[in-house]
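All protein chains of the complex are present and in place, except for one that has been dropped.
Letters A, B and C mark the chains as written, and numbering starts fresh at 1 in each.
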Amino acid sequence: MAKVISNMHLNEKVGLLEVECDRGGKPGQFYMLRAWDTYPLLPRPISIFDCTDHSIRFLYLVVGEGTRRLYQLRAGDNLMLEGPFGNGFPELSGKIALIGGGIGIAPFYYAAKQYENADVYLGFSDQPYLVEEFKQVSSSVTVDVGGTILDTISFSDYDHVIACGPEGMLKAVQAKQAAEQTDANVYVSLENKMACGVGACLACSTKHKTGRKKTCTDGPVFRAEEVSFV
Amino acid sequence: MAKVISNMHLNEKVGLLEVECDRGGKPGQFYMLRAWDTYPLLPRPISIFDCTDHSIRFLYLVVGEGTRRLYQLRAGDNLMLEGPFGNGFPELSGKIALIGGGIGIAPFYYAAKQYENADVYLGFSDQPYLVEEFKQVSSSVTVDVGGTILDTISFSDYDHVIACGPEGMLKAVQAKQAAEQTDANVYVSLENKMACGVGACLACSTKHKTGRKKTCTDGPVFRAEEVSFV
Amino acid sequence: MIDLSCNIAGISFKNPIVMASGTFGFGREYSGFYDINKLGGFVGKGLTLQPKEGNNGTRMAETAAGMMNSIGLENPGIHAFLTQESAYWQSLDTVRIVNLGGGTLEDYRAGAELIQEHEQRIRKDTGRSSIDMIELNISCPNVKEGGMAFGIQTDAARHVVRAVRNKTSLPLIVKLSPGAENLAEMAIMCEHEGADALSLINTISAMKIDIRKRKSVFEHGYAGLSGPAIKPIALRMVHQVAHAVTLPIIGMGGITTADDVIEFIMAGADAVQVGTANFINLRTGPDLIEGVTAWMEQEGVQSLDEIRGIIS
Partner (left out) sequence: MIDLSCNIAGISFKNPIVMASGTFGFGREYSGFYDINKLGGFVGKGLTLQPKEGNNGTRMAETAAGMMNSIGLENPGIHAFLTQESAYWQSLDTVRIVNLGGGTLEDYRAGAELIQEHEQRIRKDTGRSSIDMIELNISCPNVKEGGMAFGIQTDAARHVVRAVRNKTSLPLIVKLSPGAENLAEMAIMCEHEGADALSLINTISAMKIDIRKRKSVFEHGYAGLSGPAIKPIALRMVHQVAHAVTLPIIGMGGITTADDVIEFIMAGADAVQVGTANFINLRTGPDLIEGVTAWMEQEGVQSLDEIRGIIS
């Protein structure tokens, strides 16, 4: 059980939830959240947006029943929290690009705070949010609204590229990596439906070029070239 | 949809809910309440405690999931409300005894307001509540805590007796009626599990000496001598 | 123009929303809340030749996203029904379906005969019908006398379907039980025996124990499970049966939203029935009609034929 510290509504669909929790985690890791009794049945995986010694923040987009309930939380409410789960982003040095599409920007605030030299690219379909906050953790924040954020980036300018966003965007990242024939290490963070979150159920298992991988424990962060998108 | 005006917690298990509603009703009638999306599945039958042209009050005891959710409602929340349902108490004149056991006191506040000459008997298992309010609508309010309220009453002193409470109490009422060989008309208000509330499903059908009756539409108020308790 | 209508066994329905047997009384019960003539149709409470008191004890209990019932076919008997409800049913402008249950083969046969004679006479005398179709319930799991056995084994069911088919000229829907040993085989048998349509599923046999009393909650041990909990199972069975026969199918089991209706139609149902959802929201009938219409508008679907059975 964890207590809600605050739940800020950034717009009608996006919220930033802060909860009491001292379990921390690495950038790119996620928690399983449950803010309801019986419906929906399962907890929901949400990335760490930011964390301190005694609190974690989650940035979420309302897409269905579970996230709708997150949106309704008020300060003082309780929720169940398990984690941190997943491999998280690798420790990297050199020049890094962090590319978030839509709610896929969520893990990159904490990441930008930790990497020394990371440029942040944020792609929004309409109203952008949290841009000022991102500017406080990265000296280079590029925002695109309604276009394709990928077009503004050359992977070859970077040693490492990490992308998170809708599957279409991640496919485009893979294609771009191939097209640019870049030396940059390109990573993607996947979002598969999960049940257990701990590697026990194989609900999140997906095809990779080296065989099947579990997104929850082998990932969610993978080398882009290894993923087999269908 | 109806809006919650207030929800007063009388103790840790009992609440008094006031909602906006102009559908009114007679004493002894009930509404089907639903203050949740999907769980529990069905609405819950709750008697009219009191009503005005634009609001209804419900007195409820928390016994399970549905009533627990009623308890959590806050002013401004929405709930679904269908009714009024059921026959309600008959129109009576003469001397009337209204006997409530536990949460069975709920329908008698509104009833005492409407009957000219009604004595109210309230049986509580521990802490009594709302006694002062009852005194404002009846000149004779007898309270029993932890005992058997029935023992303090002689049915023969009345033209009409109406009882509502746990099944054990209603059986005792029936037995007392027979034992006293009284001329008083004795009524009981039954609480059967209900699904539809409108006479369509037969979930609430119970044996009476004159055949099966639906508690939701033929009742919930019946002549005591006609009920076949099992 | 969006067209919600459908035709099953020569009977035309304004829309595919039909209220399920046992959850809609004989229609009257909901007529105070909305105009039930808006519905595609409704099925009356299950009837038997003799009046039935039904089961004692607890008749209803909730489960996770479902409910169990053990009404035990309480009903006034066919004769009383025909006497009391005929005039009301005649006054209605929606498809009126009688649900016929029974304990023995002879009950079923005699019941069908009674309905047939009554309907023939009334049509002759008044020029108007009171009953459009018969739904044969071979699957009520609550009756001790053997009602269940008919729904389980194809050969046992065959006798009932044949007997009733021989006694009625009304379009005959056979209502299948999810407890059938072999559902596809059962459906094919019904087709062979001259059923005009199939409906499914009836409730699923289930159990609940009161651990405090150390007793089954229901008098007969088991009771029938319905509601959203069973929807994925019902949908699978409708899909299976739709692929086994060419008969029209009325699908049901847990339908509560317009999306649920569309799922059943896509799985191959011609129309749907709605039971437990009436208890969740007594205006479910008109809400679903509105919801399906809205979905069709939004998706540019003119007729449900465009999506019916689209799932291979």
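Keep this in mind: a contact is a pair of C-beta atoms (placed from the backbone, for glycine too) under 8 Å apart; a residue touches a chain by one contact, two chains touch by 3 or more.
Fair warning: this is a prediction, and the values are worked out from it, not measured in the lab.
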item	value
Chains in view touching the one left out	A, C
Per the touch definition above, residue among A:His9, A:Arg68 or A:Lys207 touching the missing chain	A:Lys207
Option from C:Met19, C:Ile36, C:Leu49 or C:Ala65 whose C-beta touches the chain left out	C:Ala65
Touching residue (missing chain; options A:Gly102, A:Pro128 or A:Gly199)	A:Gly199
Touch list for chain A against the chain that is not drawn	34, 38-43, 80, 82, 193-205, 207, 212, 217, 230
Touch residues of chain C, complete complex, unshown partner	63-66, 68, 181-182, 204-209, 211, 214-216, 221-222, 225, 227-233, 235-236, 239, 254, 259, 262-263, 266-267, 295, 307, 310-311
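To be clear about the criterion, only the chains that are shown with their structure count from here on.
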item	value
Grouping of chains that still touch (sans chain C)	one piece
Pair of chains joined by the greatest number of C-beta pairs in contact	B-C
Distance-maximising chain from chain B - centres being C-alpha averages	A
Interchain centroid distance [CA atoms averaged], chain A/chain C, Å	48
Shared interface positions of chain C, touching two or more other chains	64-65
Per-residue overlap in chain B, given as positions that touch at least 2 other chains	38-39
